[in-house]
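With one protein chain removed, the remaining protein chains of the complex are shown where they sit.
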Amino acid sequence: MARRYDSRTTIFSPEGKLYQVEYAMEAISHAGTVLGLLAKDGVVLAAEKKVTGKLLDLSATKEGGYGGSGEKIFLLSSNVIGGLAGLTADANSLVNFARTAAQRHLLAYDEDIPVELLAQRLCDMKQGYTQFGGLRPFGVSLLYAGYDPHYQFQLYRSDPSGNYSGWKATCIGANNGTAQSLLKQEYKDDIEVKDAIGLALRTMSKTMDSTTLGSEKCRRSAVEFAVLTLDPVTGKPKAKIYRPAEIDLLLEKEGLAKKDEDTEMKAA
Amino acid sequence: MSIMDQNGGSVIAMVGKDCVAIASDLRLGNEALAVSSNFQKIFPITDRIYLGLPGLATDVTTLKERFRFRVNMYTIKEEREIEPETFAHLVSSTLYEHRFGPYYVEPVMAGISKTPSGGFKPFIAATDLIGCLNYAKDFVVAGTASSKLYGVAEGLWEPDLEPEDLFETISQTIMNALDRDAYSGWGCIVHVLTKDKVITRTLKARMD
Partner (left out) sequence: METSFAITGKGYVIVAADTTASRSIIKMKTDEDKVKTLSPHLLMAYSGEPGDTVHFAEYVERNIRLYQIRNLYPLRPSAAAAWIRRALATSLRSRSPYSVNLLVGGYDTASHDPHLYWIDFLGTMTEVPFAAHGYGAYFALSLLDRYHDPEASLEDGLIALKRCIRQVEERLVVTPGKYKVKVVSKDGIQEIDL
(Lines give C-alpha, C1' and ligand atoms only; values in the text may rest on other atoms or scores of the structure.)
Protein backbone atom coordinates (compact mmCIF):
# COMPACT_ATOMS: atom_id res chain seq x y z
CA MET A 1 0.00 0.00 0.00
CA ALA A 2 2.78 2.41 0.92
CA ARG A 3 4.30 1.90 -2.54
CA ARG A 4 1.41 3.86 -3.98
CA TYR A 5 2.46 7.03 -2.22
CA ASP A 6 6.23 7.04 -2.42
CA SER A 7 6.94 6.66 -6.11
CA ARG A 8 6.11 10.25 -6.86
CA THR A 9 7.19 13.40 -5.14
CA THR A 10 3.97 15.21 -5.75
CA ILE A 11 1.52 12.93 -3.99
CA PHE A 12 0.66 13.04 -0.30
CA SER A 13 0.31 9.76 1.57
CA PRO A 14 -2.87 9.27 3.62
CA GLU A 15 -0.86 10.34 6.68
CA GLY A 16 -0.07 13.61 4.93
CA LYS A 17 3.55 12.88 4.12
CA LEU A 18 5.63 13.34 1.01
CA TYR A 19 7.66 10.16 1.10
CA GLN A 20 10.19 11.09 -1.59
CA VAL A 21 11.09 14.23 0.30
CA GLU A 22 11.54 12.29 3.50
CA TYR A 23 13.69 9.72 1.70
CA ALA A 24 15.85 12.54 0.40
CA MET A 25 16.36 13.77 3.95
CA GLU A 26 17.17 10.23 5.01
CA ALA A 27 19.83 10.07 2.28
CA ILE A 28 21.41 13.19 3.68
CA SER A 29 21.54 11.83 7.20
CA HIS A 30 24.09 9.31 5.90
CA ALA A 31 26.20 11.93 4.14
CA GLY A 32 29.35 13.52 5.50
CA THR A 33 28.74 15.94 8.38
CA VAL A 34 28.84 19.66 7.70
CA LEU A 35 28.67 22.10 10.59
CA GLY A 36 28.52 25.85 10.80
CA LEU A 37 29.20 28.29 13.61
CA LEU A 38 28.24 31.94 13.71
CA ALA A 39 30.77 34.06 15.59
CA LYS A 40 30.81 37.73 16.49
CA ASP A 41 33.34 38.60 13.78
CA GLY A 42 32.81 35.85 11.22
CA VAL A 43 31.30 32.51 10.28
CA VAL A 44 33.00 29.11 10.32
CA LEU A 45 32.18 26.03 8.25
CA ALA A 46 33.66 22.55 8.68
CA ALA A 47 32.84 19.49 6.59
CA GLU A 48 33.67 15.84 6.68
CA LYS A 49 34.48 14.31 3.34
CA LYS A 50 34.48 10.60 2.93
CA VAL A 51 37.46 9.66 0.82
CA THR A 52 36.69 6.38 -0.89
CA GLY A 53 40.14 4.89 -1.18
CA LYS A 54 43.76 5.40 -1.93
CA LEU A 55 43.30 4.86 -5.65
CA LEU A 56 41.14 7.97 -5.95
CA ASP A 57 43.14 10.57 -7.84
CA LEU A 58 43.23 13.69 -5.71
CA SER A 59 46.07 15.39 -7.53
CA ALA A 60 43.75 18.07 -8.90
CA THR A 61 42.35 18.98 -5.50
CA LYS A 62 45.54 18.51 -3.53
CA GLU A 63 46.57 22.13 -3.81
CA GLY A 64 42.99 23.34 -3.64
CA GLY A 65 41.63 25.33 -6.52
CA TYR A 66 40.56 28.96 -6.59
CA GLY A 67 40.27 29.89 -2.93
CA GLY A 68 40.69 26.16 -2.32
CA SER A 69 37.08 25.17 -2.98
CA GLY A 70 36.79 21.48 -2.41
CA GLU A 71 34.37 18.63 -2.44
CA LYS A 72 31.87 19.87 0.12
CA ILE A 73 32.63 23.52 0.69
CA PHE A 74 32.19 25.95 -2.20
CA LEU A 75 32.42 29.65 -2.74
CA LEU A 76 28.91 30.65 -3.87
CA SER A 77 29.52 34.39 -4.11
CA SER A 78 32.24 36.71 -2.86
CA ASN A 79 30.22 37.10 0.35
CA VAL A 80 28.76 33.61 0.81
CA ILE A 81 30.31 30.17 1.26
CA GLY A 82 28.19 27.04 1.07
CA GLY A 83 28.65 23.72 2.81
CA LEU A 84 26.83 20.81 1.19
CA ALA A 85 25.70 17.46 2.49
CA GLY A 86 24.06 14.85 0.28
CA LEU A 87 24.33 13.65 -3.30
CA THR A 88 27.42 15.20 -4.87
CA ALA A 89 25.93 15.28 -8.36
CA ASP A 90 22.83 17.15 -7.16
CA ALA A 91 25.04 19.43 -5.12
CA ASN A 92 27.12 20.45 -8.13
CA SER A 93 24.07 21.54 -10.02
CA LEU A 94 22.78 23.49 -7.00
CA VAL A 95 26.15 25.19 -6.56
CA ASN A 96 26.08 26.25 -10.19
CA PHE A 97 22.55 27.60 -9.75
CA ALA A 98 23.53 29.50 -6.60
CA ARG A 99 26.56 31.07 -8.27
CA THR A 100 24.49 32.20 -11.24
CA ALA A 101 21.78 33.58 -8.95
CA ALA A 102 24.38 35.54 -6.97
CA GLN A 103 25.89 37.00 -10.13
CA ARG A 104 22.46 37.89 -11.50
CA HIS A 105 21.75 39.87 -8.34
CA LEU A 106 25.12 41.62 -8.66
CA LEU A 107 24.27 42.50 -12.26
CA ALA A 108 20.82 43.87 -11.41
CA TYR A 109 21.61 45.76 -8.21
CA ASP A 110 25.38 46.31 -8.29
CA GLU A 111 25.67 44.82 -4.79
CA ASP A 112 26.48 41.41 -3.36
CA ILE A 113 23.38 39.28 -2.91
CA PRO A 114 21.99 39.38 0.65
CA VAL A 115 22.60 35.98 2.27
CA GLU A 116 18.97 35.22 3.04
CA LEU A 117 17.95 36.10 -0.50
CA LEU A 118 20.44 33.59 -1.89
CA ALA A 119 19.05 30.93 0.46
CA GLN A 120 15.56 31.85 -0.73
CA ARG A 121 16.55 31.54 -4.39
CA LEU A 122 17.80 27.98 -3.84
CA CYS A 123 14.84 27.03 -1.68
CA ASP A 124 12.38 28.27 -4.30
CA MET A 125 13.97 25.83 -6.71
CA LYS A 126 14.16 22.99 -4.20
CA GLN A 127 10.51 23.48 -3.30
CA GLY A 128 9.56 23.30 -6.96
CA TYR A 129 10.94 19.79 -7.15
CA THR A 130 8.61 18.65 -4.35
CA GLN A 131 5.54 19.84 -6.18
CA PHE A 132 5.96 19.53 -9.93
CA GLY A 133 5.65 15.98 -11.11
CA GLY A 134 7.94 13.45 -12.68
CA LEU A 135 11.11 14.52 -10.93
CA ARG A 136 12.80 13.66 -7.69
CA PRO A 137 13.78 16.29 -5.13
CA PHE A 138 17.37 17.47 -4.68
CA GLY A 139 19.11 15.16 -2.22
CA VAL A 140 21.05 18.02 -0.73
CA SER A 141 21.04 20.07 2.45
CA LEU A 142 23.07 23.25 2.55
CA LEU A 143 24.66 25.55 5.05
CA TYR A 144 25.10 29.15 3.92
CA ALA A 145 27.72 31.19 5.73
CA GLY A 146 27.63 34.76 4.59
CA TYR A 147 27.80 38.46 5.21
CA ASP A 148 25.65 41.37 4.06
CA PRO A 149 25.35 44.95 5.32
CA HIS A 150 21.73 44.44 6.42
CA TYR A 151 22.25 41.72 9.04
CA GLN A 152 26.07 41.34 9.07
CA PHE A 153 27.27 37.75 9.55
CA GLN A 154 24.65 35.05 9.07
CA LEU A 155 24.28 31.31 8.98
CA TYR A 156 21.41 29.54 7.24
CA ARG A 157 20.47 25.94 6.65
CA SER A 158 18.19 24.51 3.99
CA ASP A 159 16.85 20.99 3.33
CA PRO A 160 15.37 19.13 0.32
CA SER A 161 11.83 20.23 1.11
CA GLY A 162 12.79 23.85 0.49
CA ASN A 163 12.64 24.90 4.13
CA TYR A 164 15.33 27.22 5.40
CA SER A 165 16.15 28.72 8.77
CA GLY A 166 18.78 30.94 10.38
CA TRP A 167 21.12 29.55 13.06
CA LYS A 168 23.87 30.48 15.51
CA ALA A 169 25.38 27.00 15.24
CA THR A 170 24.03 24.06 13.33
CA CYS A 171 24.89 20.83 11.62
CA ILE A 172 23.67 18.73 8.69
CA GLY A 173 24.53 15.19 7.57
CA ALA A 174 25.52 12.12 9.56
CA ASN A 175 25.44 12.35 13.36
CA ASN A 176 23.95 15.82 13.19
CA GLY A 177 21.98 15.16 16.38
CA THR A 178 25.17 14.48 18.36
CA ALA A 179 26.92 17.50 16.90
CA GLN A 180 23.92 19.71 17.49
CA SER A 181 23.72 18.85 21.19
CA LEU A 182 27.47 19.29 21.59
CA LEU A 183 27.22 22.70 19.97
CA LYS A 184 24.29 23.61 22.19
CA GLN A 185 26.39 22.96 25.28
CA GLU A 186 29.52 24.71 24.11
CA TYR A 187 28.25 27.67 22.08
CA LYS A 188 28.43 31.13 23.56
CA ASP A 189 26.71 34.16 22.07
CA ASP A 190 29.83 36.33 22.04
CA ILE A 191 32.18 33.70 20.63
CA GLU A 192 34.95 34.99 18.38
CA VAL A 193 36.17 33.38 15.17
CA LYS A 194 39.43 32.13 16.69
CA ASP A 195 37.49 30.23 19.36
CA ALA A 196 34.80 29.14 16.92
CA ILE A 197 37.43 27.46 14.76
CA GLY A 198 38.52 25.32 17.70
CA LEU A 199 34.95 24.51 18.70
CA ALA A 200 34.03 23.54 15.14
CA LEU A 201 37.00 21.21 14.81
CA ARG A 202 36.53 19.66 18.25
CA THR A 203 32.86 19.01 17.57
CA MET A 204 33.77 17.59 14.20
CA SER A 205 36.31 15.18 15.67
CA LYS A 206 33.76 13.90 18.16
CA THR A 207 31.09 13.18 15.56
CA MET A 208 33.32 11.55 12.99
CA ASP A 209 34.11 7.85 12.94
CA SER A 210 37.84 8.11 13.46
CA THR A 211 39.30 9.76 16.51
CA THR A 212 42.03 11.71 14.76
CA LEU A 213 41.62 14.02 11.84
CA GLY A 214 43.58 14.79 8.72
CA SER A 215 43.02 16.67 5.56
CA GLU A 216 43.88 14.22 2.85
CA LYS A 217 45.01 10.88 1.49
CA CYS A 218 43.86 7.41 2.27
CA ARG A 219 42.21 8.22 5.56
CA ARG A 220 38.62 7.14 5.93
CA SER A 221 37.53 10.59 6.85
CA ALA A 222 39.03 13.98 6.20
CA VAL A 223 38.05 17.53 7.01
CA GLU A 224 37.36 20.55 4.87
CA PHE A 225 37.31 23.93 6.49
CA ALA A 226 36.36 27.51 5.66
CA VAL A 227 36.01 30.86 7.39
CA LEU A 228 34.27 34.05 6.31
CA THR A 229 35.49 37.25 7.94
CA LEU A 230 35.77 40.92 7.06
CA ASP A 231 38.97 42.10 5.45
CA PRO A 232 40.41 44.61 7.93
CA VAL A 233 41.75 46.80 5.08
CA THR A 234 38.82 46.94 2.65
CA GLY A 235 35.99 46.18 5.09
CA LYS A 236 34.62 43.73 2.54
CA PRO A 237 33.78 40.08 3.28
CA LYS A 238 36.67 37.70 2.71
CA ALA A 239 36.09 33.97 2.29
CA LYS A 240 38.94 31.64 3.09
CA ILE A 241 38.60 28.00 2.17
CA TYR A 242 41.54 26.26 3.80
CA ARG A 243 43.98 24.23 1.75
CA PRO A 244 44.83 20.71 2.94
CA ALA A 245 48.20 21.74 4.36
CA GLU A 246 46.63 24.64 6.24
CA ILE A 247 44.00 22.33 7.72
CA ASP A 248 46.68 19.96 8.99
CA LEU A 249 48.35 22.94 10.63
CA LEU A 250 45.06 23.96 12.28
CA LEU A 251 44.40 20.44 13.51
CA GLU A 252 47.87 20.24 14.98
CA LYS A 253 47.29 23.49 16.83
CA GLU A 254 44.05 22.14 18.26
CA GLY A 255 45.72 18.88 19.18
CA LEU A 256 43.46 16.86 16.91
CA ALA A 257 45.94 15.88 14.24
CA LYS A 258 46.52 12.31 13.21
CA LYS A 259 49.40 10.39 14.71
CA ASP A 260 52.22 9.08 12.57
CA GLU A 261 51.43 5.52 13.41
CA ASP A 262 48.16 5.39 11.61
CA THR A 263 46.68 1.93 11.48
CA GLU A 264 45.30 2.38 8.03
CA MET A 265 48.51 3.73 6.68
CA LYS A 266 50.27 0.72 8.05
CA ALA A 267 47.78 -1.61 6.47
CA ALA A 268 48.31 0.07 3.15
CA MET B 1 27.96 65.34 -32.99
CA SER B 2 28.59 61.63 -32.82
CA ILE B 3 27.04 59.49 -30.11
CA MET B 4 30.60 58.55 -29.16
CA ASP B 5 31.14 62.19 -28.11
CA GLN B 6 27.97 62.46 -25.99
CA ASN B 7 29.76 62.08 -22.63
CA GLY B 8 33.43 62.60 -23.55
CA GLY B 9 36.42 60.80 -22.06
CA SER B 10 39.68 59.19 -23.15
CA VAL B 11 41.88 56.24 -22.26
CA ILE B 12 45.47 55.31 -23.15
CA ALA B 13 47.57 52.21 -22.42
CA MET B 14 51.32 51.80 -22.81
CA VAL B 15 53.87 48.99 -22.64
CA GLY B 16 57.05 49.25 -20.57
CA LYS B 17 59.76 46.82 -19.46
CA ASP B 18 57.89 43.99 -17.66
CA CYS B 19 55.12 46.45 -16.90
CA VAL B 20 52.14 48.17 -18.49
CA ALA B 21 50.31 51.40 -17.72
CA ILE B 22 46.76 52.54 -18.37
CA ALA B 23 45.39 56.03 -17.80
CA SER B 24 42.14 57.92 -18.27
CA ASP B 25 40.50 61.25 -17.54
CA LEU B 26 37.71 61.55 -14.96
CA ARG B 27 35.17 63.74 -16.73
CA LEU B 28 31.57 62.81 -17.36
CA GLY B 29 29.74 65.34 -19.47
CA ASN B 30 26.41 65.83 -21.11
CA GLU B 31 27.68 67.21 -24.40
CA ALA B 32 29.48 70.42 -23.39
CA LEU B 33 28.08 70.52 -19.83
CA ALA B 34 30.26 68.76 -17.28
CA VAL B 35 28.30 66.68 -14.79
CA SER B 36 30.89 64.77 -12.78
CA SER B 37 34.62 65.04 -12.14
CA ASN B 38 34.95 61.56 -10.72
CA PHE B 39 33.61 59.20 -13.35
CA GLN B 40 35.85 56.13 -13.45
CA LYS B 41 36.28 54.53 -16.88
CA ILE B 42 39.07 52.12 -15.95
CA PHE B 43 38.06 48.98 -14.09
CA PRO B 44 40.18 46.29 -12.47
CA ILE B 45 39.24 42.90 -13.93
CA THR B 46 41.83 40.86 -12.01
CA ASP B 47 44.98 41.92 -10.15
CA ARG B 48 46.79 41.73 -13.49
CA ILE B 49 44.21 43.06 -15.98
CA TYR B 50 42.74 46.58 -16.14
CA LEU B 51 40.06 47.55 -18.66
CA GLY B 52 39.39 51.08 -19.90
CA LEU B 53 36.02 51.87 -21.45
CA PRO B 54 35.77 55.29 -23.10
CA GLY B 55 32.59 56.07 -25.00
CA LEU B 56 28.88 56.40 -24.25
CA ALA B 57 28.64 56.37 -20.44
CA THR B 58 25.47 54.26 -20.20
CA ASP B 59 27.26 51.52 -22.17
CA VAL B 60 30.40 51.96 -20.06
CA THR B 61 28.39 51.04 -16.95
CA THR B 62 26.41 48.27 -18.65
CA LEU B 63 29.53 46.66 -20.10
CA LYS B 64 31.50 46.99 -16.88
CA GLU B 65 28.73 45.06 -15.10
CA ARG B 66 28.42 42.45 -17.87
CA PHE B 67 32.18 41.81 -17.92
CA ARG B 68 32.20 41.50 -14.14
CA PHE B 69 29.45 38.87 -14.41
CA ARG B 70 31.31 36.87 -17.07
CA VAL B 71 34.72 37.11 -15.40
CA ASN B 72 33.33 36.14 -11.96
CA MET B 73 31.66 33.08 -13.44
CA TYR B 74 34.86 32.20 -15.31
CA THR B 75 37.01 32.53 -12.19
CA ILE B 76 34.71 30.57 -9.92
CA LYS B 77 34.12 27.72 -12.38
CA GLU B 78 37.59 27.54 -13.89
CA GLU B 79 39.17 27.94 -10.43
CA ARG B 80 41.82 30.30 -11.78
CA GLU B 81 42.01 33.87 -12.93
CA ILE B 82 41.41 34.79 -16.55
CA GLU B 83 44.46 35.58 -18.72
CA PRO B 84 44.65 38.91 -20.60
CA GLU B 85 44.54 37.22 -24.04
CA THR B 86 41.44 35.25 -23.06
CA PHE B 87 39.81 38.34 -21.62
CA ALA B 88 40.54 40.30 -24.81
CA HIS B 89 38.60 37.71 -26.77
CA LEU B 90 35.76 37.85 -24.24
CA VAL B 91 35.58 41.62 -24.82
CA SER B 92 35.77 41.19 -28.57
CA SER B 93 33.05 38.56 -28.83
CA THR B 94 30.75 40.39 -26.39
CA LEU B 95 30.93 43.48 -28.59
CA TYR B 96 30.53 41.56 -31.84
CA GLU B 97 27.38 39.92 -30.51
CA HIS B 98 25.89 43.39 -30.97
CA ARG B 99 27.30 43.90 -34.47
CA PHE B 100 24.14 45.53 -35.85
CA GLY B 101 23.22 47.60 -32.80
CA PRO B 102 26.52 48.11 -31.05
CA TYR B 103 27.58 49.32 -27.60
CA TYR B 104 29.18 52.71 -28.24
CA VAL B 105 32.41 51.95 -26.47
CA GLU B 106 36.01 51.45 -27.60
CA PRO B 107 37.69 49.28 -24.95
CA VAL B 108 41.37 49.52 -24.11
CA MET B 109 42.96 46.85 -21.95
CA ALA B 110 46.31 46.47 -20.23
CA GLY B 111 47.56 43.39 -18.47
CA ILE B 112 50.47 41.19 -17.52
CA SER B 113 50.13 37.68 -18.95
CA LYS B 114 51.77 34.49 -17.77
CA THR B 115 53.99 32.68 -20.25
CA PRO B 116 54.06 28.86 -20.33
CA SER B 117 57.61 28.92 -18.92
CA GLY B 118 56.38 30.72 -15.81
CA GLY B 119 57.52 34.20 -16.82
CA PHE B 120 55.46 37.34 -17.32
CA LYS B 121 54.82 39.38 -20.44
CA PRO B 122 53.19 42.80 -20.82
CA PHE B 123 49.97 42.85 -22.84
CA ILE B 124 47.94 45.71 -24.26
CA ALA B 125 45.07 45.70 -26.73
CA ALA B 126 42.20 47.80 -27.94
CA THR B 127 39.08 47.10 -29.96
CA ASP B 128 36.68 49.20 -31.96
CA LEU B 129 33.01 49.37 -31.00
CA ILE B 130 32.19 46.07 -32.71
CA GLY B 131 35.11 44.17 -31.20
CA CYS B 132 37.88 44.19 -33.84
CA LEU B 133 41.00 43.49 -31.79
CA ASN B 134 44.14 45.55 -32.19
CA TYR B 135 47.24 44.28 -30.42
CA ALA B 136 50.05 46.78 -30.16
CA LYS B 137 53.65 46.59 -29.01
CA ASP B 138 53.87 50.23 -27.93
CA PHE B 139 50.62 52.00 -27.01
CA VAL B 140 46.89 52.10 -27.73
CA VAL B 141 44.51 55.05 -27.40
CA ALA B 142 40.75 55.63 -27.54
CA GLY B 143 38.15 58.27 -26.75
CA THR B 144 37.41 61.86 -27.72
CA ALA B 145 41.08 62.86 -27.35
CA SER B 146 42.43 59.86 -29.28
CA SER B 147 43.90 61.89 -32.14
CA LYS B 148 45.74 64.17 -29.69
CA LEU B 149 46.87 61.18 -27.60
CA TYR B 150 48.39 59.58 -30.70
CA GLY B 151 50.43 62.70 -31.39
CA VAL B 152 51.88 63.12 -27.91
CA ALA B 153 52.43 59.38 -27.35
CA GLU B 154 54.22 59.10 -30.68
CA GLY B 155 56.65 61.74 -29.48
CA LEU B 156 57.19 60.65 -25.87
CA TRP B 157 57.03 56.84 -25.83
CA GLU B 158 60.18 54.77 -26.01
CA PRO B 159 60.73 51.04 -25.56
CA ASP B 160 61.68 49.28 -22.28
CA LEU B 161 60.68 51.99 -19.80
CA GLU B 162 60.87 51.01 -16.12
CA PRO B 163 57.61 51.35 -14.11
CA GLU B 164 58.39 54.83 -12.71
CA ASP B 165 59.57 56.13 -16.11
CA LEU B 166 56.52 54.63 -17.79
CA PHE B 167 54.32 56.38 -15.21
CA GLU B 168 55.96 59.72 -16.07
CA THR B 169 55.59 59.11 -19.82
CA ILE B 170 51.93 58.10 -19.72
CA SER B 171 51.09 60.93 -17.29
CA GLN B 172 52.72 63.57 -19.49
CA THR B 173 51.04 62.10 -22.56
CA ILE B 174 47.53 62.11 -21.18
CA MET B 175 47.79 65.49 -19.40
CA ASN B 176 49.04 67.28 -22.49
CA ALA B 177 46.62 65.57 -24.88
CA LEU B 178 43.67 66.36 -22.61
CA ASP B 179 44.49 70.05 -22.52
CA ARG B 180 43.67 70.17 -26.23
CA ASP B 181 40.35 68.29 -25.90
CA ALA B 182 37.24 70.04 -24.59
CA TYR B 183 35.37 66.79 -23.96
CA SER B 184 38.05 65.11 -21.82
CA GLY B 185 39.85 66.27 -18.69
CA TRP B 186 38.75 67.20 -15.17
CA GLY B 187 41.44 65.09 -13.54
CA CYS B 188 43.35 61.95 -14.49
CA ILE B 189 43.96 58.53 -13.02
CA VAL B 190 46.94 56.32 -13.85
CA HIS B 191 47.50 52.64 -13.07
CA VAL B 192 50.91 51.00 -13.54
CA LEU B 193 50.81 47.19 -13.46
CA THR B 194 53.80 44.99 -12.75
CA LYS B 195 53.79 41.25 -12.19
CA ASP B 196 53.28 41.56 -8.44
CA LYS B 197 51.71 44.94 -7.80
CA VAL B 198 49.57 47.79 -9.10
CA ILE B 199 50.47 51.43 -8.53
CA THR B 200 47.44 53.74 -8.76
CA ARG B 201 47.80 57.53 -8.70
CA THR B 202 45.40 60.38 -9.42
CA LEU B 203 47.01 63.35 -11.13
CA LYS B 204 46.45 66.98 -10.28
CA ALA B 205 45.20 68.30 -13.59
CA ARG B 206 43.62 71.46 -14.98
CA MET B 207 39.98 71.53 -13.96
CA ASP B 208 38.61 73.60 -16.83
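Order of writing sets the chain letters: A and B. Residues in each chain are counted from 1.
FYI, contacts are C-beta pairs under 8 Å (C-beta built on N, C-alpha and C of every residue); 3 or more make two chains touch, one makes a residue touch a chain.
Please read these numbers as outputs of a predicted model, since none were measured by experiment.
> Which of B:Leu28, B:Ala125, B:Leu161 or B:Val192 sits in contact with the chain that's absent?
Checking the options B:Leu28, B:Ala125, B:Leu161 or B:Val192, the one contacting the hidden chain is B:Leu28.
> Check each of B:Gly101, B:Gly118 or B:Pro159 against the chain that is not shown and name the one that touches it.
With B:Gly101, B:Gly118 or B:Pro159 as choices, the missing chain is touched by B:Gly101.
> I'm checking contacts with the chain that's been left out. Which of A:Ile11, A:Ala89, A:Leu117 or A:Ala245 qualifies?
Residue touching the absent chain, from the options given: A:Leu117.
> For chain B, which residues reach the chain that was dropped from this view?
6-7, 28, 30, 33-36, 38-39, 56-59, 61-62, 101
> Touching the hidden chain in the full complex, which residues of chain A are there? Just list them.
For chain A, the residues touching the absent chain are 107-111, 114, 116-117, 149-150.
Throughout what follows, only the chains that are shown with their structure count from here on.
> How many angstrom between the C-alpha centroids of chain B and chain A?
41
> Mind pulling up the chain B residues that touch chain A in the complex?
Against chain A, chain B makes touches at 65-66, 68-69, 72-73, 75-81.
> For chain A, which residues are in contact with chain B within the complex?
65-66, 69, 75, 78, 96, 99-100, 103-104, 106-107, 110
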